[in-house]
Structure formats: structure tokens, C-alpha cells
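Here the complex is missing one protein chain, while the rest keep their positions.
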């Protein structure tokens, strides 16, 4: 028994199978078949391997973004001069990846809790947005009386031109770090050469300074297809896409961010320009005590909402996709042979001859005995 | 030499190899084998291609979300009427994808820096959360004296019913835009047909208006399995999942969002309903000057935290996965042949006969000369 297994094992190790093949010497079939095979080979090597880099596996990054605005705005409303610094015009203040830069506002000062007529709404109006109806109708201006922060905000006239046109000159500094967990690679947008002395004097320009992480707000707006005055008046949303598309098989220093700008929240069916639809606002209140009365200053803030969106795709050589590509390439090679065989066995005039060459038949029951005799000779 | 190469080349181009095969005419083996092959074919075409769409490559989106609440709340605490508008009850105010809607609160007014006894903690208590111990014990209520914002907040009794039950009628408007970078496709949740006139009057309903991006807060709470009064009292966290599962091989207008709602931060091992655990609060202070004394109003805010989570998966025809699927399908076809061969060569009674048909032996050294003679006839 033992010797049987060892002999089977030695048989297995000392022999190997290789398929018997017919070498078809036919010019037309040969050329067709070789061309198909070369095509498959060219596809596998040229397209899968070189163009699509099928020998690489890919990963997306986890990322972290810090933003910082700089610049001072100035308004002069009916002679009242005011400056607006970062603490006044950025919401939220702490440097998030998504924030709003105020460019226009409607201010309602000295609001206190009380009853007053609504603004511009006739009494029959069903929905209340400004306060709780008291049930009293105010004949003077044909509106309902509401319990609300009074006087109620009147936002029917948006200041035009926008009050903070000077926002165009604000600058935005972006710090972004990405980590590709699969490849254990961490990169910052302050890549090689973007050191503190360079940052101090650079300004982002798609052509001349594509890696400078300091952006003029006016440039961001222009590059995303908006007109600054339009967006500043009613607000709008802009995405700054930091695109990390990296081939980690080459030196890590070629893994650099690209910055793209585009309008967000557009309506479909419109062209790309029109999609950059305007309109972004929110309300914000500053509370204070006047004597012993709680009051607030309500700001309807129109502004540019900026979303810094990190988009990442790193690729690196990996043995698994490589061998999967080779293995399935071999499979497709097999398909090429099948196609050639179809030509050979069904289309050529001499198909019967080739069929005889390629196939050996084990004939049906009746013929078996004679087949065995026939086969014994082979 | 040159002619040798060109002759080898012409040989290579004018001939091709095709494997010689035995055509086994045996009903049982034939049927088994054909069924296995058909099964593999059905799997490749039916499952990989049609069901799992293995001919497509997939991509996830980068996205941007803007939210806007509307509605007015009303409270009447001991006769003091008050309304709460968006600027009062949404944190943060600027329309983020993650925000809190206040539904209940404990207010501590007129806090100023000073020393006062802690609330409800006996002196031996080790951890301090309300202030810095001064070392003095206050016998009257058996607590320690702390340096803190005094009077110290007493949050042992949460208002019940919640003060802002009217929050149930607030509405939430979601704007969401997604971009699939691989396919260069951008979509907004304001899809075809969801225009501004529709938005003005619609309200989201999973059955009747599944695409309307305006949600009643009470509906959101109900759809995520909460009871509004319970969650409003102690707060809770709800995820609104905007699900973009798109097949980009069909018309882009079929790429529409689906909205799902579920409670967040549950404990494991509980059922899905119970997982919707309640409890969400944070503290928020409004500072003011009373005379020359810095004071603050401390709000312990109980609210519904809403996380708008974008989940996306787009698929589109791609030549690489198609050919990989075909290639590996051919490979599995090969496995089918191997299985049939095992049956043929090891299980059938006539296995020796089929072995002789399939294999030709190159015998070991001793037999070579006779083998050559034998082979010459073949």
C-alpha cells in the first residue's frame, strides 16, 4: 500500500501533461489567428497594463483640512464707517473645511421680544416665518400682529451693490493633509518647495503658481465661473476640490495636489456656467442686555460658502491585480483560439479535413469494439 | 541568418496551433459535462454580467451638503412668552451637513464669576465639573464651595414636556450635490422635475413625494423610529442618509437620490428600534456686560442632532472589468473540463479506454527506442 502511494507520487512528480496540438499550416487562418492573438496581447499589455495600470491596486485617502482667511473689509453705510475683520465675517471662526465668508448683510438692530406687525405679509397668509400670531390684525399696514423679536426683519431689499465688495481681496490659506492607509503614505499640501518663505509671498495662480495654497477670494469666484458682484450680493456656494491623484510607483514628490473650483448646488439641465446658481444666506444673532432688557442684533448674512473637498486616488504596484490581469488575459487568449477554431472548422472549404485533424472520436456503443481495435494502433 | 529569421517569422504567421481533442461520445458523461458547462455559462452571463453587472466599474462621489431650517418655536414658561426663530434654535447657524435643532433647554441666567456652593454633590465627590474647589465646605447644603460661573447650573430636572414641542413642525430643506470624479458626472438632489415652484409647496413623503427635499422635523423623527416627545425631551441623534446608487449606463435622469432615516449611536445587541437611543445635549453660553460686570446666560441645550450622510455608488460600463470577467470565466470553464475529466478518467467503468484516448505516453528511457518506432506511425 505504502509503495503504491509512493509510486503514484513519484509518477506524479516525474511526469507532466502537455496538450497535443495540431499545427495548422494555412496562410489565411494562420494570419487571421495570429492577428487576433496579437490584438489580445496588445490589449493586455498596452491597455490593461500600460494605459490603465492594471498592475496597481488603488486606495482613497482619509484627510484633514484647515482653512484660514485673512483680510479686512470696510463698509460705509450712511456715513457710519465700519471695518470687518476675520472674527466678524467668517462663520464658523475656527477654520473648518466648510465655512461662509460674509459679503453682504441685512442688519436689524435692537430687536426685543414683543408684539409687532409682520412685514409685507397680508393677514390671509397661511405660513408664519417671523413669529407666533397673536390674532390681532394691524389695519395700518394690513398685516397680522405677531409675537416675535420686534421690530421684525425687513429683508425685501438686498443691499446693491453688496456692502462688502472688499471681500474680493481677502485671502484664504488652506492646509490639507491626506493619508492613504493601504500604502501607509501621508502627504501635506505643503509639498517640497512650498516652504514658509514661499508661502509668505505667493498667491495661487492656475498657471504660474499652481501649488501655492493661498487663494484670493476674487480669484476663487472667477475660476468657478461666477461674477463676483452677483455672488457677493445674494451669496453662493463654491467647492474647492483638492485633487490628489497619485502614482506611488514613481517618486513620492510627484504626488502633488491640484486645485479645482466650481459652483455647487446648481439645477440640472442647465449649462455648466448657469449651474453655478447664486443664493446662499443664513441668519445669525448677537445677544446683549440693554438695561435689563434682553435684546439682539439680527444679521441676515449673504455670503460665499466654501466647501474644501478632498478627492483622492493613489495607485501602487500590487502582485494580486497583476496576476489577476495576466490570468484573465490568458483566458481571453483562449477565446482567441476558440474564434480561430470556429473559422477553421466551420468556414474553410477544407473544414472536414481539419476536423479530422483536431478531433478523435470515441464512437457510440455499437462502434466501440471496432474503435478499440482502431485505437490500439494509435 | 536573415532568411532564417524571416522564414521563422513567416512560419509563425502562416500557421497556428489548436489543441487536439477527443470527442467523447458517452451519454452520461456528455450530459453531466454539458450541464456543468451550461451552469458555468449561466453563472457568468446571468450572475456576473446581468445580476452583479460585472461589466461595470464603480466609483463613489465627493459631495457637498447645505441645510436650511424654517419655522418658529414658541415657549411660555411661567407666563413669560417667547418665540424662537432659526437664529435661536439651530447650531451652528450657517447650514452645515451636521447641526443641532434645540427642542428643550435648561437656562441659567445672570451667571457671573464667583464662589458658590456646588449643586447636588456631596463634599467627598472626587470629580469636579462645575468649577474649581476653593476648599470651603458649605454646611447648609452639604456641598463644596467652588470658584465658578455662579449661580451654578442645576440640571437635575429636565423640563417635561419639552419646552419646544412646536419644533415638530419645523421644516428642513436639503441641498446636496454629488460628483463622481471617475465618470465626470455631477448631480444635484434637485433633479429633473424638482424645480422651484414644486419645492415651494411640496413636503417629503416616502410614498407620495420621495424626491421632495423638504422634510418636516416630526416626520424625520417618526421615520427613524423615535417618539417625538421622548427625543425632544432629552435629545437624540438622527442620520439622514442620501443614497445615490446610480447605473450610469442608463439615462442620467434615473440617477436620483433616496432618503433614509435612522437613529445614530445605539448600543449593540439591541433591536433596531431600541438602538435609536436618546440623549444629546451640549452647553452654550451667551456673554454680556451688566454694568461693568461680565455675565453670561448658560443654556444646556437638548436637541435633535441631524447628520446628513451622503452614500454613493455609481457604476458604468468599462472595458477592463468586462474582459477580466470574460477572461476569468474562460478559466472557470477550464475548471469544468477538469471536473468532467475526473469523472471520465477515474469513475467510469471504461476509464482505461478513455485514458488511452486522451493520453499518449512518452515512455521512460528504456522504452524510448520502441516508443519512437511506435510514434512514427502516429
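So that you can tell them apart, the chains are marked A and B in the order they are listed, and the count of residues begins at 1 in each.
Here, a contact is a pair of C-beta atoms (placed from the backbone, for glycine too) under 8 Å apart; a residue touches a chain by one contact, two chains touch by 3 or more.
Remember, predicted model here, so these are calculated numbers, not experimental data.
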### Summary
From B:77, B:136 or B:285, the answer for touching the chain not displayed is B:285
### Query
Pick from A:25, A:254 or A:351: which residue touches the chain that isn't shown?
A:25
### Task
Pick out which of B:162, B:239 or B:257 touches the chain that's been left out of the picture.
B:239
### Query
In terms of residues, what is the contact footprint of the unshown chain on chain A?
12-26, 60, 62-64, 66, 68, 70-72, 74, 81-83, 85-88, 92-97, 175-177, 181, 186-188, 190-192, 195, 286, 288-290, 295, 297, 319-320, 323-331, 334, 353-354, 356-357, 359-360, 377-378
### Task
Mind listing the chain B residues that contact the chain we can't see here?
17, 19-27, 29-31, 33-34, 37, 43, 47-48, 52, 54, 60, 91-92, 98-100, 113, 128-132, 146-149, 237, 239, 241, 243, 264-269, 275, 280, 282-285, 287-289, 296, 298, 301, 305, 307, 309-311, 313, 324-325, 327-332, 334-335, 337, 340-341, 344, 357-364, 368, 372, 375, 377-378
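The rule we apply is simple: only the chains that are shown with their structure count from here on.
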### Cα-centroid distance, chain A relative to chain B, in whole angstrom
16
